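Below is one structure, written out as structure tokens; comments come after it.
Here the complex is missing a single protein chain, while all its other protein chains stay put.
Per-chain residue numbering starts at 1, and chain names A, B and C are given in the order in which the chains are listed.
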Amino acid sequence: MPGNSFGHAFRYTSWGESHGPAIGCVVDGAPPKIPLVEIDIQQWLDKRRPGQSRFTSQRREPDQVRILSGTFEGLTTGTPISLLIENVDQRAKDYSEVKDLFRPGHADFTYQAKYGIRDYRGGGRASARETACRVAAGAVARKVLGPGVLIRGAMVQMGPHKIDRERWSWQAVAENPFFCPDAGAAKAWEAELDAVRKRGSSLGAVVEIVASGVPAGLGEPVYDKLDADLARAMMSINAVKAVEIGDGFAGAAIPGEAAHDEMRMVDGKPSFLTNRAGGTLGGISTGEDVVVRFAVKPTSSLLIPQRGVNLRGEDVEVVTKGRHDPCVGMRAVPVGEAMMALVLADHMLRQRAQCGA
Amino acid sequence: MPGNSFGHAFRYTSWGESHGPAIGCVVDGAPPKIPLVEIDIQQWLDKRRPGQSRFTSQRREPDQVRILSGTFEGLTTGTPISLLIENVDQRAKDYSEVKDLFRPGHADFTYQAKYGIRDYRGGGRASARETACRVAAGAVARKVLGPGVLIRGAMVQMGPHKIDRERWSWQAVAENPFFCPDAGAAKAWEAELDAVRKRGSSLGAVVEIVASGVPAGLGEPVYDKLDADLARAMMSINAVKAVEIGDGFAGAAIPGEAAHDEMRMVDGKPSFLTNRAGGTLGGISTGEDVVVRFAVKPTSSLLIPQRGVNLRGEDVEVVTKGRHDPCVGMRAVPVGEAMMALVLADHMLRQRAQCGA
Amino acid sequence: MPGNSFGHAFRYTSWGESHGPAIGCVVDGAPPKIPLVEIDIQQWLDKRRPGQSRFTSQRREPDQVRILSGTFEGLTTGTPISLLIENVDQRAKDYSEVKDLFRPGHADFTYQAKYGIRDYRGGGRASARETACRVAAGAVARKVLGPGVLIRGAMVQMGPHKIDRERWSWQAVAENPFFCPDAGAAKAWEAELDAVRKRGSSLGAVVEIVASGVPAGLGEPVYDKLDADLARAMMSINAVKAVEIGDGFAGAAIPGEAAHDEMRMVDGKPSFLTNRAGGTLGGISTGEDVVVRFAVKPTSSLLIPQRGVNLRGEDVEVVTKGRHDPCVGMRAVPVGEAMMALVLADHMLRQRAQCGA
Partner (left out) sequence: MPGNSFGHAFRYTSWGESHGPAIGCVVDGAPPKIPLVEIDIQQWLDKRRPGQSRFTSQRREPDQVRILSGTFEGLTTGTPISLLIENVDQRAKDYSEVKDLFRPGHADFTYQAKYGIRDYRGGGRASARETACRVAAGAVARKVLGPGVLIRGAMVQMGPHKIDRERWSWQAVAENPFFCPDAGAAKAWEAELDAVRKRGSSLGAVVEIVASGVPAGLGEPVYDKLDADLARAMMSINAVKAVEIGDGFAGAAIPGEAAHDEMRMVDGKPSFLTNRAGGTLGGISTGEDVVVRFAVKPTSSLLIPQRGVNLRGEDVEVVTKGRHDPCVGMRAVPVGEAMMALVLADHMLRQRAQCGA
């Protein structure tokens, strides 16, 4: 009932605060005899790691993961896999300023309202640092899914600027710091984000995650529909405020005769001629690409002063000094990929439980 | 692990197919000594019931609910509450046409892919009829929340037509068949939907649910954030393909300094000057209105022929005869309200478990 | 989190009070395409039904089960199976005597302490009538397990009288009202129980459940060990106060060199020479018979006066008039079998989820 676990058959529990000694997670339910060593996880953590370009937080965390249990001679054993990442760059700085503050857009006020206490150092448990655990667990999920399932993410909008989907290139995604599939847009975003960073502002983003090779039949109607679990998964990421599958909101504006994916027999099997549904019908995967998009609100930490209050009931001006991400959206790409992997791995095992394959 | 339950501390399990003898649900975890009789539930079912205007399915279901357990002398006892609704209007019609069909936009193909068998009569388990159980369970949730929490829903977009939010009136919602808060829009929608219905097409919709009076502190970071659970809840409703909280997707396009809710002390307590966040920060309720919007895709059953295939691997033309909803969105309004109530009641009890109040 | 569900991958939720309109359960997670009609369930309910001999309660309940959902044309569809049993013999009697009473050995006091309210008619939710739901759900579990798993139960002790295990005959179990495997003991018990019944007393019992054909590998270390789940399952049956697996308590008194099951290759496969462990090692099934025994305390309803108190804080004498079971143990036999089936079916699906078979 507490909220730090995700999944059912494939389940993990994350723990740790931004400025504690370490963060980590325990992954339970992974099938046995899957090859798993640290580099399998490290590669994805490296992708999420801050400080890799001038557009992300300059916090210097090596994010080195250690596997503490659950594998033997390079294979999973079916027992829980404990993953640990030490916090290295928790600077011993003076927190007296932030200690009693309720900053706009942050979780300061709500944690205080809920628990009556909070670890205010670096955002504590509410820090985006927690997403490293998602990426680590997601790396295990990818291994469970196997090479047949390909999960890729991209940033398709930065602030108000959308990509041109006609120019989509997965190759491009790997070649710019934004995970942007439109090389032209990426170029423009660079200048834009530099300006945003300089004036101490921030931008939101829209991220798209696509999973290919997902077999038809995954998803548990009626409350654990594949899309329902994906919505929960993505909405649980820090700063995410919206999720859509396939056509999503746009689909509501299309007349019925154009809104659905018609079918024809192709190469002897039932096939969809389009994928407006984003890979699910009735909450169950269709075999088409599973396509999810989510919106990330602009980073809350700003150099521009904002109105806040403090624990003593005083009105205050809030300015965030020091390192921050001008657009946290790009770092959400590997996190969204991980959440996709985690949802799919869980549903793959659940499907196997009930239906045998 | 199977998918027919919702909630943790306040939990219900729904069952039943469109054309079986009955549908129902079991609500477990309701606090004891809450007044609960059938009319408390019936009033909400009546609001969802089809056949109340020419704009909804002409299926004639009285949707009469019976409480079979869990209450004694008009009060809940803390034991499971079993709710039963008989299916009355399951016409003994000929299903030979639909039996083997994979219809576009329906769950025919995916249920078959998942289970290798399906009850094809009226959509079986995938029928929107299941949502009556949500409304019934949601009625119990409202009693658990008490009169301090007010949950209201409205249809804010039909097809491509959005309401004018400046003209929002909760009064208007009760006065048109669309639950539309903009009386002018409602008028226009009537003509529009008549035309849509006549040409055998259908429209999607966007529905907004607002909960007022929600105390600060509800929601379980990090995976069971209040918004994550709301996203799952809404996305689990039939035909829903997108969910957003507060500013949602629009919020991604706003610069940081304008995107967050600033705070000031008002009447001696920390207050938000706006509610762009839609009532949650860090996944925990702020005390402001909780605001969720979701998109419903157009009804899949159309008089306009569409391309489908059948179980025998043949290409076919699909036309849905008989009753259907030209815009299922309006019937999703009471369902969305119910899901909001169910999420909030669950989190209220979960909060009480950990934090004592 | 509420307590009326059992199982994870194969899960059911029971509901209903002794004197409400009906009792029932919802079984979720059953694999699709399993043949299931009402007689599959009814046969086991008939075995548990009261009023079949002079040694059980004379309550006349036909216990006729109806399947309300989850099957189609005689096969399970993978959707929840709702089972309903109407309460027929809830005599409209005067409850003024029992209404405010805390009877020794009953749950009157604790339900009142917990909930502050209780349905006192016939024991309400605490009535052994709830066990009919276990038997019904257990019948579905047996179908999930398939014919390869044979689950049988027997009463091996009545009051202080143990059977002679040398004379164990499964045939005998079917031929006496006690499910006693020792025909000689059964004969003696008849006279004994007649005397007990006449003097208004009651007896406890020990019941043994044996499952044959259980494959090696079921059970989830470390907290959901097969034996841990069996212990919970059996201890959750009304009036059960003790559970043991294999040698159980007696095993604690045996020196190590005699306490464990030695192994030899037999017919080319690793085999156990004895089964002192009762079919589990490290919480995982060994492939040997799974053997569980549990103790049922004597029926609490007695004609012999006992000291109790009432809601108004008065000392009272308690005498139970009317029908009751002088030894409820025999009715626990089919219930124990059902719980065994439910635990095994759940673990079979869980094993399939993680390990694929």
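We adopt the following convention: a contact is a pair of C-beta atoms (placed from the backbone, for glycine too) under 8 Å apart; a residue touches a chain by one contact, two chains touch by 3 or more.
Being a predicted model, the structure only gives us computed values, none of them experimental.
Based on the whole complex, identify which of C:N4, C:S18 or C:Q42 touches the chain you can't see.
The one listed residue touching the chain not shown is C:N4.
Hey, which of C:V149, C:A205, C:V290 or C:A341 is the one touching the hidden chain?
If we include the chain that is not displayed, C:A205 is the one touching it.
Which residue from C:H106, C:R152 or C:R331 sits in contact with the chain not drawn here?
C:H106
Could you please point out the chain B residues that touch the chain left off the display?
Touch with the absent chain occurs at residues 1, 8-9, 29-32, 78-79, 221, 349-350, 352-356.
In the full complex, which bits of chain C touch the chain not displayed? Write them out.
Residues touching the hidden chain, for chain C, are 1-6, 8-9, 14, 102, 104-107, 109-111, 113-116, 125-126, 130, 157, 159-160, 196, 201-206, 216-225, 227-236, 238, 241-249, 251-257, 259-265, 268-270, 273, 277-278, 280-287, 295-300, 302, 304, 306-309, 313-315, 329, 350-351, 353-355.
For chain A, which residues touch the unseen chain?
1-5, 8-9, 11, 13-17, 20-24, 26, 28-29, 32-33, 66, 68-70, 72, 75, 77-82, 84, 114-119, 124-125, 353
Everything below uses one rule, namely that only the chains that are shown with their structure count from here on.
Return the distance between the CA-based centres of chain A and chain B, expressed in whole Å.
Averaging C-alpha atoms per chain gives centres 26 Å apart.
Please report how many Å separate the Cα centroid of chain B from that of chain C, as a whole number.
The computed centroid separation for chain B versus chain C comes out at 39 Å.
Of all the residues in chain B, which ones touch at least 2 other chains?
Those would be 1-5, 8-9, 14, 114-116, 125, 353.
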